[in-house]
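So, chain A:
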Amino acid sequence: MSGGAKAYFKAIHAIVWKDLSAELRSRELLSSMLVFALLVILIFNFALDLDIKIRSTMTAGVLWATFAFAGTLGLNRSLALEKDRGCLDGLLLAPVDRSVIYFGKAISNLVFMLLVEAIVLPVYNFLYNVNLFHWGFLVTLLLGSLGYVIVGTLLASMAVQTRTRDILLPILLFPVIIPVLISALKASNGFLQGLAVADILPWINILIVYDLIFAAISFVAFDYVVEE
Partner candidate 1 sequence: MFFQNAPANTINYMIAGFAVIYGVMLAYLISLVVRWKKLEREVEELKEIERKGE
Partner candidate 2 sequence: MESTPRWLKVLDYITATMFIAAILMVFFYAPTEAVMGAVQRVFYFHVASGWVGMLGFLTTAVAGVVYLKTSCRIWDIVGLAAVEIGIVFVFITIVTGSIWARPVWNTWWTWDPRLTTAAFMELIYAAYIMLRQGIDDPDRRARFGAVYAIIGFVSVPFTFMSARMFRTIHPVVVGINQPGSLGGFDMTPRMLQTFLFSLLMFTFVFADLLWRRIRLGLLADKAAQMKMKRNE
């Protein structure tokens, strides 16, 4: 049992490591996500006229919209690469459980997403002088990104196997992910505004339950998504 579990985690680790080292060499995924994220923020700057007054209430919304848009870019790229280079088929031939591939891809996607956030937040902080480094905000960021990536990885691995793959992912992902975006946005906003934790807790609970349920569904469903 423990040997099996060890092999399982080793396989996940191998996939994550493969993705990260490939990204370290090319840097195309992170750089495109990052530039895109900054562009979205700049567009919001003019679209919403982020002056001092509305800045405090709009920050969470702007950031989550940015991450949601930049995230689809990363997810699509990350799984399209696997598909195009035939890596997905190669991974399927490997003598490992298929959920390993799912968790491996989900974890590396999460890492990319968190890296982008880790760069965007200080930049936002610098541009607008809003202090974002609040523990609750960071926890929300992690839970929200987790939910986003859990569903996003599964849907992206479906989307890249269709004819209309480039346009399909956001259409599939956004209506399903909307509870994550709403709760993450409200929780982030609550922490930034300094609301009492008790008021914010329901949102955090929704995020946690959503993450757990969808992780379980994706774990089971991924088998059917990569089946040949």
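The candidates came about this way: all candidates are chains of the complex that A comes from, given by their letters.
We take it that a contact is a pair of C-beta atoms (placed from the backbone, for glycine too) under 8 Å apart; a residue touches a chain by one contact, two chains touch by 3 or more; residues count from 1.
Quick caveat, the model's predicted, so the values are computed rather than measured.
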Determine, using the touch definition above, which of 1 or 2 touches chain A in the complex. 2
Residue set of chain A touching candidate 2 in the complex reads 151, 154-155, 158-159, 161-165, 168, 171-172, 174-179, 182-183, 186, 199, 202-203, 206, 209-210, 213-214, 217, 221, 224-225, 227
